[in-house]
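I have placed the structure first, in the form of structure tokens, so that the comments after it can refer back to it.
Only a single protein chain was left out; the remaining protein chains are all shown in position.
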């Protein structure tokens, strides 16, 4: 199988699995236990916390482990929101949150839920290439604005947002800035201190770590209302027995990413460029997202006269795993909110295909894929009554 | 190491680890992806869901996977609470929840948080052996009562609650019934249909499955407000990319538990009885919790004139891992809320030790432990100024 | 091989659709669906002695749409016009071994497309259109699904 869906999830790296393995059946202590097995587990967890922190130049005590990117996003938005909600309500005001129209559902749905219970949310437009304009964001800020959440890079079209500039705007107006870095964590360099980020979400399974673990970076001094109540784990912000093996794996994945980020991202970028160049030679095909400011491994195409799902399934039959958009929305019939936000007509959104490259992607896989896409798009277009 | 802290966490069973392993680096698809690796992951997840459901005679579509017991408890209480909250508030009423004083912090802290935002909570007393009285619960029910949450067995003192009777009372008054079965899932037989349970929490790492995965049983027809917003996973109640390896491991752990529950629980009960009998031969020592209606592997002692933490650390030096109470509260100095609730004086709560037996516990481990406890309690009493 | 979302039968028809392609000089054509909503299906029929002697399709759509079109042509071929009109979306989905709930509308489209092709045949031949069929056509026109 040629796996070209690394934005959906990645295989656990060999080294990561090896690092995790002792923590299932041998060093299985509960990190809250005072005895040696417990303290051994705690030590492993704190070492992992250091590896995770290091990747983004954070301090270890600024890392809160969670069950994944979705929980991190929910915790950031709800945690910041509910920290001020009671006070605002007493003063008869609605806390205001700014985000963009192309965020992951973990952000968008959380914001919509908050709107339902008394928050105000501004969903910023993006341009044709998926860019948020920091000036627009600044214009949207009002006295009641408590938080802005703009993703680092979009999971569907790969566009990288100007989060440094956005963070500056937020700091200037004393607005908290959260970024969903699930797609960039370990793939692009991130320095939370230099960038001035207050909250940042990441997920283990997107960077060759295990599923079911992630983290939220919480800058020291930023206060969040806890979202999981219980034994007071993770400084009381996120209770629940810690997933030690998962956390250790996440830590190891961060270490590996530190090591190969630069080389790997330029390798992926080259492969992606070749893929895009060759595929766009086909008539009636376009690239979605920004031509250059995009995730190194992300290519997102629109092909006229065909349905993305059919193309995906035909590629699957040929041993190529691709996506029509984000993995989470395959069950829904609604057109992608991201493609719609960058101005694609509804009929165009149906013909999209996302290919996301990763560590095991080789040049010959790309060649094979180019050929397969050409043939399958051709075959599907032949079936179509609209193509003449 | 003689590990006698199975109530805090358990080692992952060999068979469980083996079942999980292929889902890290080989079958690593995202269960939401339409391509073969994705569908392979989905299939594995649905098979695990069947194993989990079978263990408690539920239907697979009544199982919602979570990140663990704490999340399941939070989801049950918050999910049921917020499902009705807006309606109640409109009518100027406070939704009422009934629980007990000896619940796990995942329940108690969630309830306290809800009290802070406009719910009413009754914390039922328990008797000297830790029993909730179903009649007291019935008396506490009012028109506004929406939910009762009583744990199946207590994690500190092991007392098994009469959840069948309690469920009946709840059904009679049309009150939802949730039970935190984290300590009994896979250890005692549970039939949610026969018992009439609406919601039930479980956690993988307490039954030889991995940490970071658990489930909430949600009886068909019971509506919960989603607590994690995002891609709409787990029927929209719990979004987030599913932890496939963890879920597969949890499923396998349930299968194994189905197989050996009966035999294992009577084996553990016998070992525990021997332990209790021998330890209680020491003067100034008592057993906490119910003498017979208790978790097979749970023994909880109070020793006068010593501090539990010191005993725990001295046992640890001798290769025995024990606990002073619940793992999650070792960092706090407050006396155990459970021991206080069953009427122990504060000074008595300090001298408690919990030993929880499990699959790898052998008869000779118990003998060694009995001897070690005797010697170490003696040694610590010799240090004490209060013992004469 | 079955796909997790689709039955084995759906995948078979999707991978190797039967009666695929344009028909030259058909006796009737049914055009259903629109690109905004997703799927577009064209069904071509040749009628001999009141029977569907030949049938072909062109579909732009998902696997369920392509498979529904393909199974429809199999089922309709050789049937009398009266018989063919009775092919229901349920019948199609059943023959396909079921469709996922979000995809059931694809089988509706396919059944409608055949009905439209038969309607077109009656119209071209200036034959009286059965009452039920006329009504069905009017509804589809109204809803903007027929073209």
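Note that the chains are named A, B and C in the order they appear, and that numbering of residues resets to 1 at the start of each chain.
We take it that contacts are C-beta pairs under 8 Å (C-beta built on N, C-alpha and C of every residue); 3 or more make two chains touch, one makes a residue touch a chain.
Everything quoted here is computed from the prediction, not taken from an experiment.
Judged over the whole assembly, touch between the missing chain and the shown ones holds for A, B.
Among A:25, A:39, A:265 or A:340, the one in contact with the hidden chain is A:39.
When you scan B:188, B:225, B:282 or B:313 for touch with the missing chain, the hit is B:313.
Against the chain not displayed here, chain A makes contact via residues 34, 36, 38-40, 42-43.
Contact residues of chain B toward the unshown chain are 305-307, 309-310, 313-314, 316-317, 331-333, 346-347, 350, 380, 382-387.
Simple rule for what comes next: only the chains that are shown with their structure count from here on.
Taking the mean of each chain's C-alpha atoms, the chain whose centre lies closest to the overall C-alpha mean is A.
Put simply, the C-alpha centre of chain A and that of chain C have 41 angstrom between them. In whole angstrom, the spacing between the mean C-alpha positions of chain B and chain C is 56. Computed from the mean C-alpha positions, the centre of chain A lies at a distance of 33 Å from the centre of chain B.
Multi-chain contact residues of chain B, defined as those touching 2 or more other chains: 34, 36, 38. Shared contact sites, meaning residues of chain C that touch two or more other chains, fall at 3.
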